[in-house]
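Structure first, then comments.
Heads up, one of the protein chains got dropped from this complex, but the rest are sitting where they should.
Here the chain labels run A and B in written order, and each chain numbers its own residues starting at 1.
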Amino acid sequence: MSPLPDGTDPVDSAPAESAMESAPADSTAPADLTASGNLRRRAAISRVVDASATASALLAVAVLGVLVFGVVKQGASSLSFDFLTENPPQFGGPGGGIASAIVGTVLIVTLAAMMAVPIGVLAALYLTEFAGRRSGFARVLKMALDLMQGLPTVVVGLFVFGLLVAGHGNSGFAGSVALAIVMLPLIARSSQEVLLLVPHSLREAAEALGVSRWRTVVGVILPAALSGIVTGSILAIARAAGETAPLLFVDSLYTPGVQLNLFGHAVPNIPVMIFTLSEGADPSGVARAWGAALVLLAVILAANIGARVLLARSRRRTMG
Amino acid sequence: MRPSGMRPSDDEPSGESTDQSARRRVRIQTSTPDHRPASPATNGIQPTSGREAVFDITDMSVSYGEKPALAWTTLKIDRNLATAVIGPSGCGKSTFIRSLNRMNDSIPGFKLGGKILYHGQDLYGSAVNRVEVRRRIGMVFQKPNPFPKSIFDNVAWAPRNLGLKADLDARVERALRDAALWDEVKDRLRESALGLSGGQQQRLCIARAIAIEPDVVLLDEPASALDPIATASIEDLISTLKSRYTIVIVTHNMQQAARVADRTAFFSLDSTSSARVGTLIEYGDTDAIFRHPSDPRTRDYVTGRFG
Partner (left out) sequence: MCALAGALAVLTLVEVAYQLITGASLSVSRFGPAFLVHTGWKPNFGVFGAGTVLYGTAVTALMAMTLATPLGIAIALYLSMLAPRGIRAVVGPLVEMLAAIPSVILGLWGVIVLAPFVQQHVEPGLHRVFGFIPIFGEPQTTGLSLFTAGLILTIMVVPIVASLSRDLFLTVPRDLKEGAEALGATRWEVIRGVVLPTTASGVAAATVLGLGRALGEAIAVAQVIGDGNVIHASLFAPGATLASRIALDFQFVVSKLHTASLFYLAVILLVIGLVTNLIAQAIAGRFDVQRGLVR
């Protein structure tokens, strides 16, 4: 079937002027449908691109695997019930655990969340529900939140140092403030995203019923966006829980014992502990650092996966 | 119109160049998608002037996963004619035409039954290169989709890819002239294509498609998103294009089909089966389909009784 009815061979090249004028397009008629002309080369190039992209993705997954595996392998040997319930030894050396650091991190992060979540959610509500379309302040706020998100965490730590610690000493409270500054823009952004997803029809329906803006927000919009806001906050909190730089300047001079009073006292915390021990030469300290790293990583990854699952579930519900 | 017989007579030799107006019967399926037709009914007469069949489609069916979309369809599409595909919404017209240049391949669950021969080659054969298929069988879509590039670059993009860089300016001009757009854009070739009106954009898409000199141009409701004046310009184009290309055009506008097409295929939802699946009901010369349709469903549709 290859030759044309009139006997000419199919030609696949830049057709000349005259060929254009003739009636049927001879140049691309019945050859077989395998790659012709420069397609073989082009297809090969495309395949190379495909392979590179796939290889890159595999590389990323491999690095993640190596990292997680490394932490698990090094940290597992330190893990034990005692490790989680005992305090670090007073002067370093083997034995002990990270209990005080766990307690400290929990306290600091909780206090930080108590500060950041309300402010962040309220700021997001302002931007999505209350601010006028052309409000200058809204634009300033948006920019401020974006810039805050871009602040290097070292800068945040140093800022809180200057604000709360210089002249007063380290404290867990200062650590919470620093972490709250890190959390705030993340919570505001994710809350905004969720609030924007709430269908307009809900707002319009409430307005049509003569309900005040605030009542609408509290009674209709917030409940609809709640699960999204919660998952976004969890992710932001998890992120802040792993941050070291904000705490390094304001809450690193702590004693190994459990410290429950965040105000006026430096509180042991996991990230700074890992950092300090990783720099040190004490091998049991390093082992403790790995154990702490494993605990921290496990909690953060669990929070991430949990938030993701929650998000997927709630998204399925609202999109129906 | 001959009375419908029960005799399948599909023995047309391919590649004839004799120009006889022999009247022939062609087997057309009207069965359900579940089984092959036991008793084929011949509806309508397909005259042929001995043209070469570009597409030789036999028992074609399409399903997406579990859902059947198109039932057993058999027809031949001949060279240098404009063949219209008409029918109510959801009857598989788009599925049909997109299968002709393998644009359905990327849709998850896509499965093709039967055979589509393109100049005698199995379009879905294992050695077939999809990109090559699309180089020869071009497509213009319902909604104009110009690239966010200049007008010139839109038309020149595919030729550049294909290595047809010699006389690129001339090629672009030719394509734009053939698409009846040259005069309107010749002074602003470097401007963005997105600044053109809807009708102009669609003609640009047509120019884009013919710039690489395909064999076939498929048009999937090309004028449905356009106003009447733009539509008219597209229709004029089709009449001139078919001298050089084989045209298959899907349209939900019957009058359009009557105006531009030499042949018309009427698809509809098969109401005899349990599942609602698109089927080819009747196929023949446009004149015959519209003036003397043999199938009552065709008659109902073209006279506007439904659909």
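Assume contacts are C-beta pairs under 8 Å (C-beta built on N, C-alpha and C of every residue); 3 or more make two chains touch, one makes a residue touch a chain.
Bear in mind that the values here come from a model prediction, so they are computed numbers and not experimental data.
Within the full complex, the chain left out of the display is in contact with A, B.
Contact with the omitted chain, checked across A:Leu163, A:Ala205, A:Leu226 or A:Leu260, is made by A:Leu163. Checked against the full complex, the candidates A:Leu84, A:Met114 or A:Val155 give a single residue touching the omitted chain, namely A:Val155.
Touching the chain that is not shown, out of A:Ser52, A:Thr85, A:Ser212 or A:Asn261: A:Ser52 (per the contact rule at the top). In the full complex, chain B makes contact with the omitted chain through residues 101, 103, 106, 108, 131-132, 134-136, 138-139, 141, 143, 145-149, 157-158, 161-162, 205, 208-209, 212, 214. Listed by residue number, the positions of chain A touching the unshown chain are 39, 42-43, 45-46, 49-50, 52-57, 59-61, 63-64, 67, 70-71, 74, 118-120, 122-123, 125-127, 129-130, 137-138, 140-141, 143-156, 158-159, 162-163, 166, 181, 184-185, 188-189, 193, 238-239, 241-245, 248-249, 252, 271, 274-275, 278-279, 286, 289-290, 293, 296-297, 300-301, 304, 308.
By definition in this document, only the chains that are shown with their structure count from here on.
We define each chain's centre as the mean of its Cα atoms; on that basis chain A and chain B are separated by 49 Å. In the complex of the two chains, the chain A residues touching chain B come out as 1, 5-6, 14-15, 17, 20, 23-25, 27-30, 32-39, 42-43. Of all the residues in chain B, the ones that touch chain A in their complex are 14-17, 52, 79-80, 118-121, 123, 125, 127-129, 131-133, 135-136, 161-164, 166-167, 170, 174, 213-215, 243-245.
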